[in-house]
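The other protein chains are all here in position, but one chain of the complex has been omitted.
A and B label the chains in the order they appear, each numbered from 1.
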Amino acid sequence: MTSSKSYSSLTLIAAALLLASPIASAQQTIKLGMTTALTGPFNEFGEGNRRGVMLAIDEWNKKGGINGRKIELAEAMDDQLVPDKAVQNMRRILDNKDIVAIIAPAGSGPSLATMDMLEADGRPTCNPLAQSPSVIYPKGKEQPPRKNVVSMAITNESEANRLGQLLGKQYKNIGVIHESTAYGVTGAELVKKSIAATNPAAKVQIESYNQRSQDMTSQVARLQRSQVDAILVVGLGADFAVIRKNMSRANVKVPLFGSTGAVTAPYLEGAGDLAIGTRSVSPAAFGQRPLPAYAQNFVDQYRAAHGTDRWYGSDAANPQISMATVVGNGYDCAVVLLDAIKRAGSTAPAAVIAALNQTKGLPGVSIPSITLTAELHEAFKPEDLGLFEINKSAAGALYLKPVVE
Amino acid sequence: MNSTRTLLTKLATHPLALLVLFVVVFFGAPYLRGATLQILSFALVSILFTQSINVLTGMAGQISLGHAAFFGIGAYGSAIIAKTFGLNLFLTIPVAAVVSSLIAYLLSYPAGRVKEVYLAMMTLGFGQIFLEVAREWTDLTGGVMGLSGVPSAGLGTLIILGHKFSTIDYFRVLLLITACSMIFIRNFSQSRLGRSLFVMHYSELAAGSVGIARRQTKQLAYALSGLLAGISGGFYAHLVGYLGPESFAISRSIEVLVVAIVGGLWSSAGQVISAIFFTFLPEQLQLFAEYQFIAYGLILTFTLILFRQGIGGLLFLPPRFIRQTWLTTAVEQQRQTTAASSKTNEPQFLKIQSVSADIKVQEITMRFGGLVALNSVSLDIQAGHITALVGPNGSGKSTLVNIIAGVFPPTSGQVFLQGTDVTARADVEMAKMGVVRTFQDPRLVPHFTVRENIMLGAHAIMHYTWLEAGLSMPRVRLQEAQALEQCNEILQLLDIEAVADQAVESLPYGYRRMTELGRALLARPKIILLDEPAAGLSDVEMTRLAKILVKLKHLGITVLLIEHHMDFLTGLVDEVVVLDSGSIIFKGDMLGMRQDPKVIAAYLGDDEVQHA
Partner (left out) sequence: MDFFLSLVIAGACVGSVYALVAVGLNLTFWTTKTLNFGQGAVMMLCAISTALLTAQGISNGIGVIAGVAIVALVGVIVERIAVRPALKTAGSMGWVIATLGFGILLQGITSKFFGSQAIPFPEVLFTVQDVIDIGGQNISLQYVSIFVVSILIIVVLEGLTRYTVLGTAIRGTAQDMELAIVQGLPVNLIVSGSFVLSSILAGIAGILTAQISGTVDPAFGFELVLMGFVAAVLGGMGSSAGALIGGIIVGIIGKLVGGYISTAAEHGIAFALLIAMLALRPEGFFGRAEVSKA
């Protein structure tokens, strides 16, 4: 008698557990999704973003998740920054109705390719890196932004405004060399507008190059012929190094400025000592010493998880400036979304979006204070940028040193 | 293995099986997840795009390393027209495809003049130019910022005649168009034009010898290929809704080549499987992205060498280029007609209706650089006679035949056909005028059957267009059937009916010779020029050949042959002409030639016993 009773109660308990667990786990985790360049030539950005997102998720889970529910990066897909692939991946992510929020790809190309489908879907999305204005404001700045998309990326506008003010005030004849990509083209255009607003008398000459060109003599020579008194490069590090070398060969010695993407490790490695003196407008976040507590916490977490790797830099005390906007922005994106979900008390898109639009003064890594409204979906402000100059440390390493204007 | 192949081929080509497949996919679409439907749509686009390579590279043998350009023209074209004029894709895609086809047609002009490696470079360069234009012409294409807002079902912006297209609707339209295109291509490949594309690759001279216009054939291949690529590009644009120039870089051209090669260069069925495989693989295997380059590299390096026929060759029987149902009917028909008539083994359609043709060659001189191949040669080739051209190697025999056939014009001198001056006319024209020739080395399409090779001869006799071929109009059936009947008569004449449906590459040399002769005959020659037809034949085959030549004479056809086999020529030829170092040293009959001292000194030698 006892055995059959215990047998049946065991069965009951087993059944209850069996029934309970899948239901429990399926409803428990809050699922995020992303497609980005995890591998391939741009994986510096994509993998960096993913690490940032994972760091945020791990931290929040350690603190108990959201209302007892754990958070999970359910889909982390690889698109190598190829727009087609991003479209295919995003469709798969969007098909998964359990996904609650999405992190956009690490570049303008795939982001632009997937933004329309994300907007049509309506689930809250955060853009960590793509700087093209039409990612957030498809109809221009005068019109409302996409309802469900917010951005932690440096805005071309902020960067262009800072640079424009800087260059317009000090120089009269400015040369801008930009890469033939969405990032480069919009960046150059906006800088030109900003310079014109600051100093209508200033002349601006714009040249372009294809990524990975071997020799930029034509571009440099044309600027030299126009006798520019300053040069700005909007592009990425490796190409910036080529330009710097061409300038040296052509004996062009004017002040040199680089966009945020340009003064990265490949530039320092490629140009070597020639990089010294190059100025850039980069996120100020990591320039302060000591680092703000929030940022310090972030870099410590990163170092604990990954060590002083190529995203961090070799100097434990001085994480690379670029880490803020390659890893930090992924982190901030995840935090912003999770924070909104928490405040909304629900994962329903409308509620989360409403909560997003009420984000106020949320501390961030790349953006010290994140504020969003229904009209303002780009959290990055011009004040979040600081002026830097490349210096050589006592130990012989090149680094970005904050400069007071 | 062969029985599996036969079964699979039956399945893949059986109309009912294909219809069932179509219906299942068509009506099963709503039950698929959004992502699966989207990937299937991508796969269909890939299938269409691969067909453009099938036509240009698989069939016509023209390599293209820049095909992404035509894909791009179709994509941007359709997107730009749709956005600018608000027209729907049923209008914009055809227009864009026609533009792509036109540009491909234009490219065929410079491309048609160069071969192989130069063609590869040219197409590579062309692809790069397109990429640059797409990147820099910002006003038109959006430049590097790309073109967004392309009406797309996935975004709910595709509205046609008031009806909002869902992704399922779009998929169904795409499926329909793909299916129709595949049928069109299959019909095309089994027509005279499809066959002519193949011979362009293997021997342009052989093509010319039966009246296949080389330039027009290449133009057709390029134009059709451009059309298909344009259609696939158009559907791509409305699938993704956003176009960026980087989607049309060299990687796209390489991808489509990989798909085509793995599928099997002229196997549509294999390519369908390959396209589906390569579309799904990166999806299923996230790892694939990292190893993609390595995989593609391995495939391109080794497939053509190790695995030539691709998936198509592995799973299916070799595709055939004659419509099988028409063939069966025609063969039946011909057998009945022949049984009823009295003239067996003497194809009446070859009979010269009016007057037999003669050729007069006047003071022909041919110089190649410093070498004088022919020195003021004059010759009358009598109508309805069998004339032999003999002489030591390098005496100018082949050169004379080449000049008569129109392969190249003489440095000086004239050629008259039945009194008309035909000196400067090209080989294609000469063939159409009834001057057909064979080659010292049979130039056949190796993977074609004997029958398919012979059918090449009827190319200039049939007159339907590529459009009629693809749509399988009644005219096509009539003309093909007639040609097939005549082809069968020739097969019987040459006594090779038994091997008619075997691939020539698997047959011994003698059969290949006969096949080439058959091809020449199907072109309804008034004059047939044979370059060493007996070389490599056994005694039995030689006797048979001699009987055939006599029959041709009875039908009124003039025969000129280059030969070394003296025994073969004895009793066969009416006149023999001996060339030595570019000049004629003897004209007359065989007996006279044997005794002529000049001929003996230059060619025959002092011994009575001759061996070729």
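Following the convention adopted for this analysis, a residue touches a chain if its C-beta (ideal position, glycine included) is under 8 Å from a C-beta of that chain, and two chains touch if they have at least 3 such contacts.
Note that the coordinates shown come from a computational prediction; the quantities given were computed from them, not determined experimentally.
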(Q) With the missing chain put back, one of B:Val20, B:Leu304 or B:Ala601 would touch it. Which one? (A) B:Leu304
Q. Which listed residue, B:Phe27, B:Tyr118 or B:Tyr509, touches the chain dropped from view?
A. B:Tyr118
Q: Give the residue, chosen from A:Arg222, A:Lys342 or A:Lys401, that touches the chain omitted from the document.
A: A:Arg222
Q | Positions on chain B contacted by the hidden chain, ascending | A | 57, 61, 63, 65, 109-110, 113-118, 120-122, 124-126, 128-129, 132-133, 135-136, 205, 250, 254, 257, 261, 290-302, 304-305, 308, 368-369, 373, 398-399, 402, 407-408
Q | Contacts of chain A with the absent chain, listed as residue ranges | A | 39-44, 180, 207-210, 212-215, 217-219, 221-222, 224-225, 237-238, 241-242, 245, 248-251, 266, 269-272, 274
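Methods note: only the chains that are shown with their structure count from here on.
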Q: Indicate the whole-number Å distance between the mean C-alpha point of chain A and the mean C-alpha point of chain B.
A: 54
**Q.** Residue numbers on chain B that touch chain A, as the complex places them
**A.** 33-35, 38-39, 42, 135-136, 138, 143-146, 148-149, 152, 154-157, 240-242, 244, 246-247, 282-283, 286, 289-290
**Q.** chain A residues touching chain B - in the complex, by the definition given at the top
**A.** 38-40, 77-80, 82-85, 87-88, 91-92, 94-95, 109, 112-113, 115-117, 120, 132, 134, 138, 180-182, 184-186, 210
